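Below is one structure; the comments refer to it alone.
With one protein chain withheld, the remaining protein chains of the complex are depicted in position.
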Amino acid sequence: MSKILYIDPVGIELVQEGLQVLLDVKQPATEVKMVSLPRGPHHLEYRYYEALVLTDILQLVREAERQAFDAAVIGCFYDVGLQQAREVAERMAVVAPCEAATRIAATLGDKFSIIVGRRKWIPEMMENVVRYGMKDRLASFKSVELGVLDFHRDQAETARRLRQAGREAIEQDGAEVLILGCTATYGFYRELQAELGVPVLDPMVAAFKTAEFAADLVTRLSWSHSKIAAYESPPPAELEAWRLDEQYGHPDMAAWLRQRAKPA
Amino acid sequence: MSKILYIDPVGIELVQEGLQVLLDVKQPATEVKMVSLPRGPHHLEYRYYEALVLTDILQLVREAERQAFDAAVIGCFYDVGLQQAREVAERMAVVAPCEAATRIAATLGDKFSIIVGRRKWIPEMMENVVRYGMKDRLASFKSVELGVLDFHRDQAETARRLRQAGREAIEQDGAEVLILGCTATYGFYRELQAELGVPVLDPMVAAFKTAEFAADLVTRLSWSHSKIAAYESPPPAELEAWRLDEQYGHPDMAAWLRQRAKPA
Amino acid sequence: MSKILYIDPVGIELVQEGLQVLLDVKQPATEVKMVSLPRGPHHLEYRYYEALVLTDILQLVREAERQAFDAAVIGCFYDVGLQQAREVAERMAVVAPCEAATRIAATLGDKFSIIVGRRKWIPEMMENVVRYGMKDRLASFKSVELGVLDFHRDQAETARRLRQAGREAIEQDGAEVLILGCTATYGFYRELQAELGVPVLDPMVAAFKTAEFAADLVTRLSWSHSKIAAYESPPPAELEAWRLDEQYGHPDMAAWLRQRAKPA
Amino acid sequence: MSKILYIDPVGIELVQEGLQVLLDVKQPATEVKMVSLPRGPHHLEYRYYEALVLTDILQLVREAERQAFDAAVIGCFYDVGLQQAREVAERMAVVAPCEAATRIAATLGDKFSIIVGRRKWIPEMMENVVRYGMKDRLASFKSVELGVLDFHRDQAETARRLRQAGREAIEQDGAEVLILGCTATYGFYRELQAELGVPVLDPMVAAFKTAEFAADLVTRLSWSHSKIAAYESPPPAELEAWRLDEQYGHPDMAAWLRQRAKPA
Amino acid sequence: MSKILYIDPVGIELVQEGLQVLLDVKQPATEVKMVSLPRGPHHLEYRYYEALVLTDILQLVREAERQAFDAAVIGCFYDVGLQQAREVAERMAVVAPCEAATRIAATLGDKFSIIVGRRKWIPEMMENVVRYGMKDRLASFKSVELGVLDFHRDQAETARRLRQAGREAIEQDGAEVLILGCTATYGFYRELQAELGVPVLDPMVAAFKTAEFAADLVTRLSWSHSKIAAYESPPPAELEAWRLDEQYGHPDMAAWLRQRAKPA
Partner (left out) sequence: MSKILYIDPVGIELVQEGLQVLLDVKQPATEVKMVSLPRGPHHLEYRYYEALVLTDILQLVREAERQAFDAAVIGCFYDVGLQQAREVAERMAVVAPCEAATRIAATLGDKFSIIVGRRKWIPEMMENVVRYGMKDRLASFKSVELGVLDFHRDQAETARRLRQAGREAIEQDGAEVLILGCTATYGFYRELQAELGVPVLDPMVAAFKTAEFAADLVTRLSWSHSKIAAYESPPPAELEAWRLDEQYGHPDMAAWLRQRAKPA
């Protein structure tokens, strides 16, 4: 049995539909909790917003490890804080959507396209695609020119734009697989997949299922982050000496995680 | 529940210890079968040997799909026939060790090394590392100068060589994670991992666990190979018209798979 | 004088026009033979078909070396079996169209486009372009949406499509040189070249002329495949012990090569 | 005349010697201020520490723009927050040491090496080297196995290690130029340069001089960050609506910058 | 104070407007001289023309160093002779427009486009973009199909074409910054920048300002070309023994530089 935390890294109330997406696809033995942040912007379209929430995400990850989660998902397609979280996590797996979805996509076809909300997002996502070694597998980014908070305002219009972008990616750019490049696009992938006839990866689902996989690897095989070099954790003595938890930690993050996370 | 076929793509009797490796790490609900080939060389160190067994591997994969397996593993670190198998498989996932292990490794650290048996193997494996987008994550290939059939002749000596190669990879080449680059190295990774203090990925296990993951994605989400372009399957009418099954198919492959595969 | 074997790796009768293409361009002292396979699909558009014919191609290559050919051409633009053939050939040169044509093209201009029959072909050909180091020289793949067996059904229509694709490649994609990406396109390049005003490389001719060159290098300079690492040949003792020729060899391949190859 | 802020992004008192380094190399008309952070770890060797100080760095950058600085330097060789700062800065240039030093080095020779304190640092710095397009110009990273706080403990020993690492980089790795990969190495480059006979770039100086250059480009030519895509700034209305300054801003950062920055 | 030589590497009288461009943007303490060649073609659109003027450029560079210039600019966007000049210059900095402009552009946004005169120019400029590590930052080359000598024939038409090419680069290709890819485009960037709302880099200005920067680094920090490997200068003894100056040097280059260079 795995215990997985899904972090929605924004300062808003959790959307119940988002959680339902995970419940629909989880393995029977998986326990899911979902949590948002005690403060923060309502979306992370800007690098500045990512910077603001970064410390709280890392406090949640550290707290999740203390509360014995096996894996945590950082639920933003920028994969914000993924590497930092792997540095601070001692053993718990940490997963994020862009890495998870691109790696799945690369096994399902030769080339994939990522459908994003706005052109603004592309440079940062491209950096991640390069970091993950997927540059030569990317057919294109397609933008539907919708902000994160727009996806669910007019769902029919959103579906229409995603469908059109997907069709262009397939017919003009050579995509064989599509990835939805924002966790706020939950709810659209199944219908798109049926209509377009190619795999359409929901980033929330891709990350969550990868977290189940990663948790299994940690639990059964102890295949967790190497603590040499890239993910060497900071020494507790320094955190203590410089009172870093006191200065940066959210005072009631432990309680927040315990109480506010939506169990399922 | 997933039903997974592990193909040992050589023409020798199955080694019981190999199967045990999978039984030790599988999820409770997974059903495993293991099968070798009805004919063939005893190892695949040469591209020529790979060429010889390729058709039989693909017949097994097609037969496995008919017998309702959810995923198949092609158990050779050259990933022989992986792309061809994804072309012929209509829906069943197909997984192979190098792709599986390098993708896991890339989430556990910045750089990994692959420990191989002989220098001869490196160029073909490097091609796969490049194809999988992992070139910049590869710290080095290390060769222990042992053939496939040598790994279990003197296990203490093999362990000693793997340990030394691993240590050099970590200390001199910058590796943070190690991958054993031959499925015949089963049985060594746990001890190495304990001794060296970094994750050591067994390719057989990495591929098998990835197959469980891939089977889950197919079953719950219909995320299977895109049938556009790279993995478009050959048209049945052509197979029929040119009598390809008759000319190349092994007459009793269905029976071979049904009877000889070791259930677990 | 060089003796060169051109293998048409499909299970159909040889097309006389194909052979004539080679006779028209060979050096006076070159002896050419052309042979197809004793069985097999009628085209190789699918990886599965390539897998099926691979063993027979390699038997032909081995037999050609025994019959003292200086070079063999594997006549399919997927370059199927090229690396395996170089592994089994002890000294005889082995050449294939994509490698040959891209290397010539790279000396004639900065960028070239490859005109293919169907989109399906592109991912595998792209892998070869990458392997040959030509990715940055490729302007584009252009597809005329014709199968291998369609090129000579309506030659005027084929010529029209090739011309249009070529023109787009030159004007929109930046191509300075064109490569026809299928050996079944023989007969079209001279007219295209005259019309479009850029070099148009016929893959059959490019491979054959490169085979003359390679044969000359082997004969005069002993510059043949290095038998270290990538092209180390399998040890005869293993072939013998595991009865591989008996199990996979075509019983009358020697006779087939001797009798069916079209001399010129 | 340019007004430049040098941020030492750690929570310790400013080291007077560091400031002197800048005073020694500035153009006559340049006004320099140096400031550290009101809280924070004493070095940034871990990604976690970078995450902690990130928000305060960005508040300083925003405040510096309000106080009419022409350019800001983020004084850590990880270039922490460089891209985020360019997003929030409307017009003021932002510069960081790794980008600055590698770009200078690439004009002074074909290959350079970066001498770092600890192996731990290499993966993150390598990501920056790749992002800056300098991967093929990097001869090697050399580690002297000293932490940030160790460089000035025993300066003779530090000089000895830097010299030895530099010599190895030149003689074994092909370096023609050396970069010191930590801003805490101030004070060592001139002597090293004289001893080794190649340019040795001090990262603090390289960043500061680049800031003078960037400030000049902004002032005279309005060549500042493009506000399309990558560096599009967050909309003030959102910052307001979600009370982000209130929640994340340091209450007295404006005063801190005004009072604590060391003028020169 | 820096003394900078701007070489217009063609055999025509200097255009006064060009010099004015530099005077308008220089730092107060900078002394500029501009010089053309005593012979040569009127533009350098062909590699052959570059070859012809190369020796005279290098003589000018050597003479400039003798006459105590701190930096020289080779004013052609092909960066003709840049590496050769760095080899012969002992200490004086040498700068060229493509290197200078692409490095500035890369700090102002994620992607830039280069607007060129003719398609002919692209392959050679692309080689430089690759050499400078900027391939992944290049959004596109856009051609306005005007020769070097056409830019100032009908300035309104030129401005119109540059504007349209710039707009397409921004809207279709993802450019955030524009570079004008010919030094003969002086006079257009400010208006374009205002109209298009993104930084537009004039290559002449970018190179000249970079020369001021480089001169400052040489003067204050002795950061000049490493004389190991790539830029090792030819030994004077060989020049003497083979009478190379006598055979290739222009007899009155020293006088030419002294008299014809336009002081400012």
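Every chain is named by a letter (A, B, C, D and E) in the order it is written, and numbering of its residues begins at 1.
In this section, contacts are C-beta pairs under 8 Å (C-beta built on N, C-alpha and C of every residue); 3 or more make two chains touch, one makes a residue touch a chain.
Keep in mind the model is a prediction, meaning the values are calculated, not measured.
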Could you tell me which displayed chains border the chain that was left out of the figure?
B, C, D, E
Residue among B:L37, B:I122, B:V148 or B:I170 that touches the chain left out of view
B:I122
Under the stated touch rule, tell me which residues of chain C contact the chain that is not displayed.
25, 27, 86, 95, 99, 103-104, 106-111, 132-137, 170, 174, 176-177, 193, 197-199, 201, 205, 209-210, 212-214, 216-217, 220-231
Even though one chain is hidden, which residues of chain D still touch it in the full complex?
110-111, 136, 174
Please give every residue of chain B in contact with the chain that is not shown.
119, 122-123, 126, 130
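Just so it is clear, only the chains that are shown with their structure count from here on.
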Partner chains shared by chain B and chain E (touch criterion as defined above)
A, C, D
Sorted by label, the chains bordering both chain B and chain C are A
In terms of contact pairs by residue number, which of D-E, A-D or A-E shares over half with B-C?
A-D
What whole-number Å value describes the gap between the mean CA coordinates of chain C and chain E?
46
I'd like the Å distance between the centres of chain A and chain B, where a centre is the mean of that chain's Cα atoms.
29
Please list all residues of chain C that touch 2 or more other chains.
119, 122-123, 130
Using the contact rule from the top, write out all pairs of chains that touch.
A-B, A-C, A-D, A-E, B-C, B-D, C-E, D-E
